[in-house]
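Structure in structure tokens, see below.
Apart from one protein chain that is not included, each protein chain of the complex appears where it belongs.
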């Protein structure tokens, strides 16, 4: 199985989730993160003191999937999360050796 | 070494941490996440507008452990985090190639 | 490519980020986490009721890097994040099999 | 100088009796009346800042919280300047044919320490009325949150005060034609709530919905902040309605009593309906019902008794509840924080039912001599429809104009990123350690 | 109609002198007194909404913040309706043997614009007293947060007002037997704080602790909100105690002065003990001490001087501090937000020490002619014990009954998930971008 980690822009999560569901994903986990990269940061201004905020709000999606679905799902993210503007984010794929469903103790792809 | 990632229900963290300590875990990292899966979401209602909230609060535990302890620890989580109800969460196990303790620069299992 | 995950103390992120930039990192993702380990927790006191808070605020840095830069970058973190005091945190290194840049669809090291 | 119309205003409530204009000036200072009116002034300002600002800003997304606070505060500042330059004159200056007041010298230069308005200084009257002029456009804010352009908003407020608020307030309170025909609007059902509500729906309609409405959930980012604001509104409303008696007497405290009753009953009515309809009562429902009850009792608060307050609470609570459902669901208009269904409908219902519950039969304090409930209802209908139509037309034309001139809505990207960062270069919260 | 008992109430403080009942009605309006009492009414409502609501809701877990706000607001609404229908009569209506007032017509139909209660309109008196009736059950909320069933709570409030608050308020203030024997409770040490505190501990005991108590830490989710609420309580208390003078005179401002002193001293006492005992002073300690000081001075505030305020501050701060430790640690009763140790013990201490510090020897304003400190202490003891016993028994029976009828505690799963989502379908905060 593979763990697909996607860092995306905020406020498009709903679209990406829908695309993932269509691609066969049954579960995923999201969290708030902040990202630093090529996209230049916001400027914030407090009483005339200007701060360039390098870390921008991003959303992280983590999703463990069967090997054979991996490419499909990556493609679904690439499509639904891309606006073509800098800062759209990244997808990282890595290997997962085992998965358990806590409720039942099931393992492997059955546990997804 | 292995990275054990567990997505569990909120408000049972204390129980799980105790179980992990007993299983020999000396350190772990937790964070707030939201999960989407089989468990159906809450309904929220604001001035009569009903929203089904798909993303439910979950807690993520990350714990790097020596290979030989892995199964013990997975079992400890399975036991302490299971209520038998849908949404209890998942455990993912993956490979970690190296670990460092920042304070001392130690590596490998010594660094855990 | 490798995923370097570092758990560090709060309020030194800026220093670490600078060190990483110098070591050639072009992007990274951070998030708030809480850590449990050897460092003993704060005491909090509410109306005379004392709570030992085991989970301490930490910052997690995630950074995917080309294989050949890995050691450099780990060293940069080790140096910039170390205060020599207990609780300085950990670095975990693991394997990433594929990376995509969402904006362009680029893959591999080009996508970093 | 004392604007003659104040006298008319005062007379129109029958609180005072004067032999001649000069009698008004000669009237002695009553320190208790003045204390109560200055207190009421503070209470009504408190309703807007921070009351309404908190109430509204808690309801939007966290990336727009500051913009809403900004709107409420900047409106207060802009209206104050206008008031001092010409607004007070336009409202309470000697009437020009019943339609508009004559503007006095700028900076209220004609007002001295000794100018009296009844039993209290004219400066007190000026400040008290100013707080009403402030809250009215601030109420409209709820309609266009999370997408309005800041420059356009400011122009709108300026134009709208000149073309809608000052005239309507003059008609009703400043010696204008509505006061003359016996229109009853004690503390601003028409002047404040109906005008704000109607402008709100026009604005929301023109602007179009927020991106994602109504499919995407847009839950409040900080309901405790909203509830805090609600509490402040409730307390402040004692000054709004109680102060409108313009004296520290039984009329003032009767107004407070019926106000309080209506708020409580409307809140219970709202959550009662929720409980029956959806199975659960909500705190947002409770405070929305409360505001509905307060808006509905406002025009009636000087004319009805406890029973009237009770009945108006039920009417306001239920009426505004169903109005909320219809506007959002049936018409799919994104009047985002429900200004029209709560304030507009509330104010209008209150204006109409004032005729009924003013009557002594229904525990009211009485209609004017020789005026029947039906007579009064006619007057109330005529006045209310006039105010609605005027507000509707002028607001629409004004918004359209401003949109042409400077634009009234931010870009889609700015809307996604949030107004706080894109319009004001600030962020509401920095609660994490990620620095 | 003017309820006769008001007169007694007024007389009992010696503020007014009447030849006959009718004299009371004839008394002229004093606009200054009325202004102060209307202001005080606003201040006391402000204590509950949003003051107490903020204070309490910041102390619970974030998944229960709305439920606490809801409790405070809904109590306000329910008590208002009861007051207008029969509560005012039960409290201040002509006494029936000193135990209960006779209920007048519903909707206060007998009260007119001109009904006077001393130097101010009866409507003012009705509203002022209503705000006390509101805050009392709202104080109890702190005992059962995070686990109470909403329906049960509402029934409890209704029953408790009828069986405890209205009668006890009648005994002390409404012309009942406690007022008759010279019991001194200026602004509600017995009527408000002792009744609420005793009911709180009974309720907490019956309900059982929150899941995890006392092992699991349950830190406040938003202490700044609590401290904000504390500030509002402090300011509002000026109306609570100062308004209880029922006039805008030296008695009112002396009450404010001693109230302010007691709050300050008790706060310093509390953090002083913390500093010595635990090594660090805390802001929650400071505001808790402050509330303890305010509760303790309440019954005494019209009878003592600055020195009395000072001493009562020390007594209230230290007494309530140790009470808190004992209830939570020794008895392990989960009176979650410490209602009994702070309000109950505070109120009781204040009632007893009123006898001492009323005396001119201790800088007080004097005891009644021919009454020694010890005499007064006897009266205070008798009255206070009566109130405690009555409240304890009735509250227990009532809770038990309601538990049988509709249940008083939510399910364990609902408690884990939090009352906000399970009882009200709402969530307090949406501060993230995860949508």
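Think of it as A, B, C, D and E in the order they're written, each chain with its own count starting at 1.
By definition in this document, a residue touches a chain if its C-beta (ideal position, glycine included) is under 8 Å from a C-beta of that chain, and two chains touch if they have at least 3 such contacts.
All figures in this text were calculated on a predicted structure; none of them were measured in a lab.
For the chain excluded from display, the touched partners among the shown chains of the whole complex are A, B, C, D, E.
Checked against the full complex, the candidates E:84, E:126, E:351 or E:365 give a single residue touching the omitted chain, namely E:365.
Only one of E:106, E:235 or E:326 touches the chain withheld from this view, namely E:235. Summary of contacts with the chain left out: across E:45, E:161 or E:265, the touching residue is E:265.
One chain of the complex is left out; on subunit B, the residues touching it are 10-11, 13-14, 30-32, 57, 59.
Subunit E meets the missing chain through residues 30-33, 35-36, 39, 43, 61-63, 216-217, 219-224, 227-232, 234-235, 238-239, 242, 247-254, 256-257, 260-261, 263-265, 267-268, 271, 278, 280-284, 286-287, 290, 305-307, 310, 363, 365, 429, 431.
Panel shows subunit D; residues 29-36, 38-39, 41-42, 45-46, 49-51, 53-54, 57, 65-67, 69-70, 73-74, 76-78, 80-81, 84, 107-109, 111-116, 120-121, 123-124, 126-127, 130, 150, 222, 225, 228, 248, 423-431, 433, 435 of it touch the chain omitted from the view.
As a convention for this text, only the chains that are shown with their structure count from here on.
The chains that touch both subunit B and subunit C are A, D, E. Chains that touch both subunit C and subunit E are the following: A, B, D. Taking shared numbers over all numbers used, the subunit D to subunit E interface scores under half, which places it in the different class. Chain centres here are Cα averages; for subunit B and subunit E they lie 46 Å apart.
Separating the CA-averaged centres of subunit A and subunit B is a span of 18 Å.
Averaged Cα coordinates give subunit C a centre that lies 52 Å from the centre of subunit D. Contacts with at least two other chains are made by residues 425-427, 433-435 of subunit E. Residue positions 11, 14, 30-32, 34, 55, 94-95 of subunit A are each in touch with at least two other chains. Viewed as a network of touching protein chains, the structure reduces to a complete graph with every chain in contact with every other.
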